[in-house]
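Sharing a structure with you now.
What you see is the complex with one protein chain gone and the rest in place.
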Amino acid sequence: MNILSVKNISKSFGGIHANSDISFDVPQGTILGVIGPNGAGKSTLFDLITGYTKPDQGEVYYKEKNIFGLRPDIISNLGVGRTFQKLKPFADQTLLENVMIGSFAKESNITKARNAALEIIEFVDLIEKRHHFARELSTGQRKRLELARAMATKPDLLLMDEVTGGVDQKTIPGLVELVKKLKKTGVTIITIEHNINIIMDISDNILALDQGKKIAYGIPKEIQNNKQVIDAYLGTVDAA
Amino acid sequence: MTSEIILQAVISGLLMGLIYALIAAGLSLIFGLMEIVNFAHGEHLMLSMFSSFWLWTLLGLDPIFSIPITIAILAVSGILTHYFLIRYILKAKMLVQICATFGLSIFIRSFAQFLWTPDFRNVKDPILSGRIEIGNIFIGQPQLYASLICLVAFFLLYLFVNKTETGLALQATAQDRQAAEILGIPSDKMFALGWAIGLGCVAVAGVMLSNYFFIFPDVGVNFALFAFVAVALGGFGSIIGCLYAGIIIGLVESVGGLLIDPSFKLLYVFAIYLAVVIWKPQGMFGRY
Partner (left out) sequence: MNSSLETAKLEPVWNTNKKVVFSVVGLLIGLLLFPLVDPNTFYLHLMIMIFMHAVMAQSWNVIAGFSGQISLGHGAFFGIGAYTSSFFFVEYELTPWIGILIGILFSGIIAAFIGAVVLRLSGHYFAIATLLIAISFQVVFQRWELVGAASGIWIPLTEGSSWIKLQFHDGKTEYYYIFLILFVFIYFLTWMLSRSKIGFRLRAVRDDPQAASSLGINVSKYKIIAYVISAIIMAPIGSLFAQYILIIDPDRMFNIEISIIVLLITVLGGIGNVWGPLLGTAILIPISEYSRIYFGGTGGAVDLMIYGVILMLICIFRPAGLISLLPLHILEREKQR
């Protein structure tokens, strides 16, 4: 089953066509990588799917239900989680409190929420930092915090906006492993990523965007040899 | 209700609106530069009115002539405010910024009450006095000239911000502080300048108001509220928006007071505020 179906999505801001007529499906349990140069409309796509912006045209189906125009919190309660490109931790609260707030999406009892949060913090390997304030964490740790917080809502579909952006080289393999671990738990993942090698490594399918339009969709091998994608990326490929 | 009475109200509202516009322009300038709402704006207006009053009482200086002095006083006050208060809260949370200028407003208002008592004062027999009669419409000279001078000041401000090098530097700082810094525009000095000019506008309005308005420590409160509404209506960050908004508010206040009930003028203006921020949050010309 396709957990997400995007049909002919378009969105313009003033004269800028952030997304033009984009359509794709995401089969359940897979990882979809979204690639494209800066300004290609990737984050706008996320905002459209998670309800932060309304599309001018088109529809979004989540578990075959039309989620057009729903508020972000309603979409979240339906099982869609997300992280943000510009990290938004609750800076004056501890890591544990941050993740607990995520747990409260599904749990009302304080102790159970706390323990559920602890388990996820363990999963992202940050258990020693649980009582640290979010603002004291490094970028890589904050990325894990956001991931943990989103995971605490027990989503079936998780949208990750640039997991490895701004993170130093030696932290990256750990984050990649984390994503793979996450997939094994049954969560469907859509991830925006600039690092081509990582995308090729983890994705089951890849969606390539350029200037708001979909230029390619397919398995990594196809995308690697797709002329349009190569043209769009000429000179902008990230080396590993 | 003759058409003359309505016309009278319209003119009166229009004139008052020009004064609101200038006051709002100062507020908008400051907000546009550093995203801080000056909750002490009304108190600065009150200070300029008292400045005019004391210069007249102690030195016999007519308000018209004390304009430059009061502008200077308020400009200095603005610079001091920036260097001793605002500078420290530029990076703070909105709560802190709001409370800081709110605290300043409390301090200035109560200081005025302490020094000068809550008594109402007024400037007696200023040069600008009397009425002009056009047909059956009466226009007070002080009101007329106050509004005209405010309009002139408004356009001087507009020209300054849009046509002079310093003004463009101010705009640059408002739009992107870091980029402006890289280009060699010192944002600290620009902010101080913004405060000086913003309060300078208030000074002009205050002095002209002192020709015919009662002067007392709380006088700034309502003007400040109307200025907030004007900036919201015109759009935070837009100077020209203040002009349109000020006029609209002046008209609503005056005509609403005439047609419905003068004691609820504030409520009509409040209704505008709500309508604007709910349906068009950026205001008429705003960036936010």
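Each chain gets a letter, A and B, in the order it is written, and its residues are counted from 1.
Rule of thumb we're sticking to: contacts are C-beta pairs under 8 Å (C-beta built on N, C-alpha and C of every residue); 3 or more make two chains touch, one makes a residue touch a chain.
None of the values given here were measured: they were computed from a predicted structure.
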Per the touch definition above, residue among B:A72, B:L85, B:I185 or B:V255 touching the missing chain: B:L85
Residue in contact with the excluded chain [from B:F111, B:F138, B:F155 or B:F214]: B:F111
Which of B:Y20, B:F228 or B:Y244 contacts the chain that the document leaves out: B:F228
Full-complex contact with the absent chain, from B:I30, B:M49 or B:A100: B:A100
Residues from chain A at the interface with the omitted partner, ascending: 50, 52, 71-74, 76-77, 81-82, 84, 88-94, 97, 100-102, 104-105, 108, 110-111, 113-115, 118-119, 122, 127-128, 130-133, 149-150, 152-153
Contact set of chain B toward the excluded chain (per top definition): 37, 39, 85, 88-89, 92-100, 102-111, 113-114, 221, 225, 228-229, 232, 263-264, 266-267, 270, 273-274, 277-278, 281
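In the analysis below, only the chains that are shown with their structure count from here on.
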Centre-to-centre distance between chain B and chain A (centres being mean Cα positions), rounded to whole Å: 47
